[in-house]
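What you see is the complex with one protein chain gone and the rest in place.
To keep things simple, chains are lettered A and B as they appear, and every chain counts its residues starting from 1.
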Amino acid sequence: MRDVAFGQYFPGKSLIHRLDPRAKIILFIAHIVILFCTFSYPALAVTAVFTALFLILSGISPKFYFKSLKVIIFIVLFTSLLNLFYGSGEPIWQWWIFKITLNGINRAVFVTTRIICLILASSCLTFTTSPTELTDAIERLMKPLRVIHFPVHEIAMMMSLALRFVPTLLEETDKIMQAQKARGADMESGNLVKRVKALVPILIPLFVSAFRRAYDVATAMECRCYRGGAGRTRMKQIHMARRDAAAFVVMALVIGGVIVCNILFKAAI
Amino acid sequence: MSCVLELKNLSYVYGKGTPFEKRAVNRVSLQIHRGELIGVIGHTGSGKSTMMQMLNGLMRPTEGQVLLDGKDIWAEPKKIREVRFKVGMVFQYPEYQLFEETVRKDIAFGAKNRGLEGAALEQAIRDAADFTGLKPELLEKSPFELSGGEKRRAAIAGVIAMNPEVLVLDEPTAGLDPMGREVLLSQITRYHQERQNTVLLVTHSMEDIARVADRIIVMHKGNLVLFEPTRTVFSQGDRLKQWGLSVPQITAIMQDLRRRGLDVPDGVLTVDEAFRALLPLLKKEGKLW
Partner (left out) sequence: MSFISIQDVRFSYDEIEEGKPVRYAVDGVSLDVERGEFVAVIGHNGCGKSTLAKQLNAMLLPDSGKVIIDGDDTSVEENTYTIREKIGLVLQNPDNQLVASIVEEDVAFGPENLGVEPAEIRRRVDEALKAVDMYEYREHAPHKLSGGQKQRVAIAGILAIQPQCIVLDEPTAMLDPSGRQEVVSTLLKLNREQKMTVVLITHFMDEAVLADRVVVMDSGKILTQGTPEEVFSQVELLKKHRLDVPQSAELAYKLRGCGLKINHIPLTREDCVALLGEAMR
């Protein structure tokens, strides 16, 4: 569990690293929207090439991107199989209740490519943006919501604390599991009810420990003069630069390209 | 003396076959006799924790064997749970594993898993509570109401109640104050003496281990570098230093005095011993009344 690459941050100085995190978040959302608006193969190719482009620019070893894909490989396989067998139209191949149609193949290809691009894009975002930058950007982007008394700073702070403690709690879960196994807890056999019951000795200590940590963290934050978002400054200033403008232009071109492709070429699904 | 645990060429390699391959335990072979109290020392990352987790089958060795009563514990992987009852393992900060409604139920958890019930279970709980000095009225309380030291003892009792043949304790005194440390240590030695069981004690406290261990295992970078009687180990201060370990202050003092030509024994382990060694010398010199 602990060597999950998803959600990790790799410090660096690549172009993608240096983009304003707010720009990255907006671009990320735009990218997802456009991914799901591809209906023709050329349009899909444009988005796939674009994805590949920023992965290369991120300067992070492809090894880690593969690792992040490994986690969801089953979801990808499952959904693509489902799509493969449930297409409409003339069957090309048929056996018992399974039939493969051209439409099915197309759908499988589209869904698979979209999910893979989605995962790669979100990996790229978290690999190149530190959690603090990320939450800072979210806080700034949501700033207008403060008008309606939405607790923007608090939510951002909670997110950044959560991100900080995920690895710690995973490690803790591991330790508790080992300790309960050493007392003969049986987590590998039995029916569903038994297995759910077997989780109790793990979940309770985990909750207790999470509460204890939360209390400690709150104390530590107060000791370090924390008193909410008012008057806080940030060490790492984020500001839009020319490269961010350039990134938006590239994104606009991609969107334009996809729209043009969708109009010019016949929809495949 | 019969041999209760034997390690044969035991190794554990993390990430085998990947570029990150790391040998945490490297071809360790040793024999532990029934009824011994063994100290295990080594710098953090020396592989001692990994080795301990292989003793009760929580980790499966990548090479070599663990023999319990002469039988390879992985001979039948489906029965590995049995091994965990025979080799009881108390992890560091074991109080974080408490989860039941009452202390009694928590202590019973392991023993019940082993199949104990009725009077035998009750007896096991009572003995375990007694060894760890938990008062009977605490048994009906929630474990989360106990003090830090009491929680620690309740958690250790939970392992003792399984009636293991071998008890492994990983840093049982970590984070306790001097009094708590001393009390827990004397409870462990009492358990060891009364049950005549084998105990393995992993610790960073040289003073503690000098007082109680029969023999000491010294690990360094995954290798077993020394496995000798306590006195022999602590008379090799210079070698221990190379491995990032120390000797108790009193041992070092006596060693220095010996180097200065004083006729005191090597490998003195406690203040009392040092006192008894120095007393006749001082009397002879006429320095005492």
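The rule is short, and it goes like this: a contact is a pair of C-beta atoms (placed from the backbone, for glycine too) under 8 Å apart; a residue touches a chain by one contact, two chains touch by 3 or more.
Note that the coordinates shown come from a computational prediction; the quantities given were computed from them, not determined experimentally.
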Response to the item:
Listed by label, the shown chains touching the absent chain are A, B
Practice prompt. Could you list which residues of chain B touch the chain missing from the display?
Written response: 43-44, 147-149, 174-180, 182, 204, 207, 244, 246, 248-250, 252-253, 256-257, 260, 262, 271, 274-275, 278-279, 281-282, 285, 287-289
Worksheet item: List the chain A residues touching the unshown chain?
Response: 9, 11, 130-132, 160-161, 163-164, 167-168, 171, 213, 216-217, 219-227, 231-237
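Simple rule for what comes next: only the chains that are shown with their structure count from here on.
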Worksheet item: Can you give the whole-Å distance between the Cα centres of chain A and chain B?
Response: 44
Response to the item:
Interface with chain B, chain A side, in the complex: residues 172, 175-176, 178-186, 200-201, 204-205, 208-209
Response to the item:
As the complex stands, chain B meets chain A at residues 53, 56, 58, 81, 84-85, 88-89, 91, 94, 96-99, 109-110, 113-114, 144, 158-159, 162
